[in-house]
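Shown here: the complex without one of its protein chains, the others still in place.
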Amino acid sequence: MIILFGMPVVQVLLFGFAITTDIKDAQIAILDKSNDYMTHEITNKLLSSGYFILGANLDKDDQIDKAFKKGNIREAVIFEKNFAEKIETEKKASVQIIADASDPNMANLLFNYSQSILMDYQRQLYKDMKFPLQIQVETQMLYNPELKSVYMFVPGTITILLMLISAMMTSISIAKEKELGTMEVLLVSPLKPFQIVVGKVIPYVILSCINAIIILMLSFFVLGMPVQGSLIFLLAETVLFIFMSLSLGIFISTVSQTQQIAMMLSMFVLMLPTILLSGFIFPIENMPVVLQYFSMIMPSRWFIIIIKAIMLKGSGILFLWKETLILVGLTLFFITMSVKKFKVRLA
Amino acid sequence: MLQSKYNHPIMRTILYIIQKEFRQLKRNRQMLPIIFIMPMVQLLILSFAATFEIKNTNLFIVDNDHSQLSRELTAKFKGSPFYTITGYSDDYNTAQKAVELRKASQILIIPTDFERDLYKEDKAKVQIVTDAINGSAAALTNGYALSIIRDFNVNLLVETFPSIDLKDPIDVRYSFWYNPKLDYTTFMVPGILVLLITIIGLFLCGMNIVREKEIGTIEQINVTPIHKYEFIAGKLIPFWIIALFELAFGLTLAKLVFNIPIVGSLELIFGVASVYLIAIMSLGLFISTLADTQQQSMFLSWFCMVIFILMSGLFTPIDSMPEWAKAINIINPIHYFIPVMRNVMLKGSNFADISKYFWPLVCYGFISISLAVWRYRKTS
Partner (left out) sequence: MPMSEIIQSTEVRESIIYVRDLVKRFGRFVANDHLSFDVYKGEIFGFLGANGAGKTTAIRILCGLSTPTSGQINVAGYDAYLQTEKIKQNIGYMSQKFSLYEDLSVEENFTFYGGVYGLRRKQIKEKTTLLLTRLDLLDERKTVLKALPLGWKQKLAFCVAIMHDPKIVFLDEPTGGVDPITRRQFWDLIYEASHNGITVFVTTHYMDEAEYCERVTIMVDGRIDALDTPANLKLKYNASSMNEVFLRLARTAKATGE
């Protein structure tokens, strides 16, 4: 089906161009009680930074809560009366920044950006003054100088798609045989169980490989994501992961009686945790320790590390042997468990 | 009693269908824990996992100065609860290796003559190198490092020139509303709750019609005088009830375990949730009518769901999306519901505030149900 191939394309496009953790065009409300040249300059600076766009101009304090409740405004900036005058004469005036912290990350970032824009403006005002003992900080961003969030997402997307096809669809496909009763027919045929399973699984292997290649090509050509390390090594690890997912899918199918169950299990035990616990969107280091240990048994976590390392850092097997070994181990584990479960059924 | 033109009591038939669905669910031993327990477990685990907060950064120090000042600066980082020093060296290459091996995610480089330059020429440089694979995390840790250095700088000035007036002319006062502790779970839990009931709604309900197609029981249904919309309603309602139950259960957990505030009206939440569920389930049913096998149905649903979830503003900000992406969101029911959940729960928004999200959902529900009923053919 077209969807099977369209899926990776769409996901890559989405991640590449639509979804980002960067901040852009956040709507802010300005409550300017002074309306003088300074507040206007500061407002202009804020609005031309690319981070903010004007959501509303307010005139009263009690309008702020309402503006937030409507859901569009993320931050309110309030200038007190006689701002410019106060700065010039008393060398002191205040700006209040109220952030809608229902999204704390956004609030934090927006506040940081706002503050640094304000500090910048201040520096400009006093640029001719000299201060002693200035420590100047040079910052450098490694591997991803433009802080492009796409680098975060592409490895995760590959992982999820592979898991979807290799694990989820495989588990459903085998569960289907069980559910419809055709499994018995296959089992009494001269085919060995091993052959049956392999036969069922081959189309998904091919599909996964094709999908993985499509994503890699797309992310390279369209998104500009580099592959610093060895392409062959990358593909090898990908194939390993595909086998791992397959073994996992087979295992799930051995414990599911119907397709619906296989799907739900895959969904809740594989997909959701993969998306949320594997380091795809949320960094593992920040999770509570318990969950960090938990994520260690998630194969997707290791695979994402491997891909990121190969693609962005150019790491070779020497750096990644530990993770690779873990994937191999997990694969063997699931295969063994599946075989055991299968034998129990036949006995 | 409502009678159709075929002299056929509508409500009764729908009730019989609902009764059958519930009976089937009850018999399905494996499904029951999956539907009821798993989502709650997921809620607990994932809410704890989903956070952008940086609790700790591993820092590698390259100190080429070995002066009193450089040691003081290092000590300041050491003393910060956000930092763990994982290595010292004179050599940048060692530091870079550490980053490659993921033993450190940030490097502080203090050049030779740091102290001397600062005191002699009032100007000295340091370098912060950050592993930026995770762009936004890098921005945050960069910010932390900068603020620590700035703090250090200010303290130094105050110690050296006690009478200096260092107060910034522009006094920035800030406050964080609705979530003053910047608690990330408060933000994520409503979202994850939406995610979970969406899965239950979209997948469970949707797969149902295809399952009957696959095992053949739909033949027997098609040959009875059951009306299309009776059948669809009978498929929708049981799962609608289950999903609302899950929502209630999830909200209770949210309050008890995570202490999420529920500022707004519960009736409003459930009211909009009801409409949302109808919209999303009808979508699932419509997909069901397009597919011949459960596999296909699942794949299609998954495809839609992933796109919708990612674009909905659940994990990433909608504002930052380009215009064409925002346009796609018009057909994304999740993107209407998430702000409702968040705004009503955390800010106490009322109906007027969220009506711009509500009415599209109503339209969506109408259209999806109509599509599902239209597509489902009793005569092929």
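A and B label the chains in the order they appear, each numbered from 1.
The rule we apply is simple: a residue touches a chain if its C-beta (ideal position, glycine included) is under 8 Å from a C-beta of that chain, and two chains touch if they have at least 3 such contacts.
Just so it is clear, the model here is predicted, and its values are computed rather than measured.
The absent chain, not drawn in this view, touches the displayed chains B throughout the complex.
Between the chain not shown and the residues B:40, B:226 or B:244, the one that touches is B:226.
For subunit B, the residues touching the absent chain in the complete assembly are 6, 8-9, 12-13, 15-17, 19-20, 23-24, 27-28, 215-220, 222-227, 378-380.
One rule holds for everything that comes next: only the chains that are shown with their structure count from here on.
Centroids built from CA atoms put subunit B at 11 Å from subunit A. For subunit B in complex with subunit A, the touching residues are 28, 30-31, 34-35, 38-39, 42, 45-46, 48-56, 99-102, 105, 118-119, 122-140, 142-143, 145-146, 149, 152-153, 156-157, 160-161, 167-180, 182-184, 186-187, 195, 199, 203-204, 207, 211, 214-215, 293-296, 298-300, 302-303, 306-307, 310-311, 315-317, 319-322, 324-325, 328, 339, 342-343, 346-350, 353-354, 357. Partner subunit B is touched in their complex by these residues of subunit A: 1, 3-4, 7, 10-11, 14-15, 17-27, 65-66, 68-71, 74, 87, 91-109, 111-112, 115, 118-119, 121-122, 125-126, 130-145, 147-149, 151-152, 160, 164, 168-169, 172-173, 176, 179-180, 256-261, 263-265, 267-268, 272-273, 276-277, 281-283, 285-288, 290-291, 294-295, 305, 308-309, 312-313, 315, 319.
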